[in-house]
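The structure appears right after this line, and notes come after that.
On to chain A.
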Amino acid sequence: MAAAFLGGFIALACLALFAAVLVAPAAPGLEAAVAAALPETGVTNPVTGVLLDFRGYDTLLEVAVIALAVIGAAALAPRETPPAPLAGPVATAAAAVLAPAIVLFSGYLLWTGGARPGGAFQAGALLAGGLVLLEITGSRPWWRRGLSGRLGAAAGTAAFLIAGLGVMAATGRFLDYPGPDWGYAVILAIEAVAAVSVAVALSALFAAEPGDGRPGEGAP
Partner candidate 1 sequence: MTGSAELLPVLIVGATLLSAAAIFPLRDDQVRLRAAVCLAGPAATLALVGALIAGVRSGARYEARFPFLPGDDLLLQADALSVLFVALSSALWLVTTVYALGYMRHGPNRSRFFGFFALCVSATMGVALAGNMITFLVFYETLTLATYPLVVHKGDAATLRAGRTYLIYTLSGGAMVFLGTMLLHALQGAGGFEVGGLLAQAETRPSDAALRLLFAILIAGVGVKAALAPLHGWLPLAMVAPAPVSALLHAVAVVKAGAFGVVRVVYDVFGVTLADALGVLPWLGAAAAITIVWGSVLALGQDDLKRRLAYSTVSQVSYIALGASLAHPAAAVGAILHLIHQGIMKITLFFCAGAFAEVEGVKTVSRMAGLGRRMPWTMAAFTVAALGMIGVPPTAGFVTKWYLAIGALEADGAWVVAVLLISSGLNAAYFLPIVGAAWFRPPPDDMVRPEPPPRLSVALMAVSPVVTALLVMAAALLATSIFSPLGWAQALALREFGFER
Partner candidate 2 sequence: MTSEALYAAVALALFGLGWAGLLLKAAPLRKLIALNVMSLGALMLLVAFAWRPDAPPDPVPHALAITGIVVAVAATALGLVLIRRVRADRDR
């Protein structure tokens, strides 16, 4: 009985929200301000501009959240025997063909982020897919185990922090890139490291082995 009441209420609430959307006036957004300030950033894709320059702090915290997830997973994951890798000709052939294509395409995604939709997270996600493909087809996931795994996961946030502090040394304000050309270079550097870091992090999250990935050691 309570379920019916709850369902009905939730529907009602969503309708009310929809009514608010229809009734309440929408204020002009920040597109003009973004367009005006975009040239300073050195990138042409406004979303990347917002993500990496105007609201770079949000993105820093966002990468930190991913690192946090990896830390949490490493601390909490139960000790289980990993599933047997996919054997057989089709799997190995597919991995052999797809892996390089994935790496190439994620590189392109990363590069084109500055002008067209794309960027660090999209590239990182794709790359993570590739890494997972390799792992399930039996190759040893060296990139997410031991020190390299931990460093990989932390690299993204570290890059942001280093960039922010470095830039602050120059302009006195955190994450305030000095001028467009320096801005573009720094953004690209950050994006590159972030992409790799996200890839490693997501693959670690997919496997979610305890401790720092070495089998036989980790959370009780």
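Everything below uses one rule, namely that a contact is a pair of C-beta atoms (placed from the backbone, for glycine too) under 8 Å apart; a residue touches a chain by one contact, two chains touch by 3 or more; residues count from 1.
For anyone wondering why these and not others, all candidates are chains of the complex that A comes from, given by their letters.
Only a predicted model underlies this, so the values are computations on that prediction, with no experimental measurement involved.
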Ask   = For chain A in this complex, which listed candidate touches it: 1 or 2?
value = 2
Ask   = Considering the complex alone, what residue numbers of chain A touch candidate 2?
value = 3, 6-7, 10-11, 13-14, 17-18, 21-22, 26, 29-31, 34, 46-47, 49-51, 55, 58-59, 62-63, 65-66, 68-69, 72-73, 76-80, 119, 121, 202, 205, 208
